[in-house]
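Coming up: chain A.
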Amino acid sequence: MPELTSRRGLLFGTAAMGAGALLVGCTSNESDDEPAANDQPAADDKPGKEVTIGFAGPQADHGWLNAINDNAKSRAKKYSDVTLEITEGSNDTAAQIGQIETLINKKVDVLVVLPADGKALTQVGLKAMRANIPVINLDRIFNTPQAYRCWIGGDNYGMGLNAGHYIGEKLKGKADATVIELAGLDNLELTQQRTQGFDDALKNYPNIKKVARQAAEFTVESGQAKMAQLLQAQSKFDALWNHDDDQGVGALRAIEQAGRDDFLMVGGAGALSAFQAIKKDDGVLKATVLYPPTMAASAIDLARALGQSKGVGGMAEFEIPASITLYSAVVDKDNVDQYMPTGFK
Partner candidate 1 sequence: MAPVPPLLSMNGITKSFPGVRALDGVDLDVQAGEVHCLLGQNGAGKSTLIKVLAGAHQPDTGTIRWRGEGVTLRSPIAAMRLGIATIYQELDLVEHLSVAENVHLGHEPTAAGFVVRGKVARASTTQLLKRLGHPEIDPARLVGDLSAAQQQIVSMARALSHDVRLIVMDEPSAALDPDEVDNLFRIVGDLTSAGVAVVYISHRLEEIRRIGDRVTVLKDGRAVAGGLPAKTTPTRDVVAMMTGRNVEYVFPERPPKDATGGEPLLEVRGLARHGEFEPLDLTVRPGEIVGLAGLVGSGRSEILETIYGARKPSAGQVLVDGRPLKPGSVRAAVRAGLGLAPEERKAQALLMLESVTRNVSVSSMSRFSRGGWIDRAAELGAARAATRELSLRPDNPSVPVRTLSGGNQQKAVLARWLLRGCRVLLLDEPTRGVDVGARAELYAVVRRLADEGLAVLLVSSEVPEVLGLADRVLVLREGRVVHTAPARELDEHRVLDLVMEGSPAS
Partner candidate 2 sequence: MTQHASPPRDSTGKVPSAGAAPAWRGLMARADVRTLSLLGVLAALILIGGITKPDEFLDTRNLQLVLTQGSVIGVVTVGMTFVITSGGIDLSVGAIVALASVWATTVATQEYGFAGILFTAVIVGVACGLVNGVLIAYGAMVPFIATLAMLASARGLALQITDGKTQIVTIPSVLDLGERDAYVLGIPPLVMVFAVVTIIGWLILNRTTFGRRTVAVGGNAEAARLAGIDVRRQRLYLYLLSGLCCGIAAFMLIILSGSGQNTNGNLYELDAIAAAIIGGTLLSGGRGTITGSVLGVLIFTTITNIFALNNLQSDVQQIAKGAIIVAAVLVQRRTASTT
């Protein structure tokens, strides 16, 4: 790979950008408080080599996915040396393959792909890699590491784990505490992972028992419907974990309609409305576990670094990592202000 040598040539290059922004969740617009440079050639804000990044994502029919697109676009706009070729989002695998092939034919420098279905799009990822176009695989992972140069995504298991630990700590010392879970779409593997993490965390707290779980569909409507049923089924419980803040809008509506306030609720994903409710602190929603859409902004950063043959700041390696799993931070009243700008609608 010719990039390798040229990157080494730039060994003593430029200042690094904030590692925290990249690894924790990219608070995007606040890039002036970067730590001092180390001696690695890392990407920074200063204009460098022109990079054309192709971006292909699924149809933004959900707040989180829409936030992914927004994050990618605004991040790319920030760099004068980045040209973003963004495709019409599609949930149709065949259509997305076609879009990515078009981007390959256009010979973009780097590809960022959030596949509608990771397994189904593996082949086209391989094709891009073979055409010497490095691929940043966003969130939904391809079948084989050969199909991407770098994977960056959220941690569904970690979400459940952190939600479980947060609730566990809150209910510590309370005897015979009960919790319920409002899961996301059961057909998706990520829902199973989130539940697994949640259950594993709760094992650390023998005083807590999960008494009910119902799956909604990541929609407000289903959140309201399933939550209403859960509330009727459980006349008393201490905590609720809801996998997704979008369906949480409906869940909160059901809670309000039932006139219940005798438990604490933890959300998931990191929607703006959830952050606002946490900040206000006048309802049951006390915290939410992140699944940060800022990963798209980070993906653009990684793509730019690849295109300019640089590493990332804050790390000793010359190359960007092969895989980055984001941390599912818990946002509660204490730190919500920090995350407010990343909340999605």
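Convention: a residue touches a chain if its C-beta (ideal position, glycine included) is under 8 Å from a C-beta of that chain, and two chains touch if they have at least 3 such contacts; residues count from 1.
Behind the choice of candidates: all candidates are chains of the complex that A comes from, given by their letters.
The model shown is predicted, which means the values in this text are computed figures rather than measured ones.
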{"item": "In-complex contact partner of chain A, selected from candidates 1 or 2", "value": "2"}
{"item": "Contact set on chain A toward candidate 2 in their complex", "value": "59-63, 65-66, 186, 211-215, 217-226, 228-230, 232-233, 235, 246, 249-250, 253, 256-259, 271, 273, 344-345"}
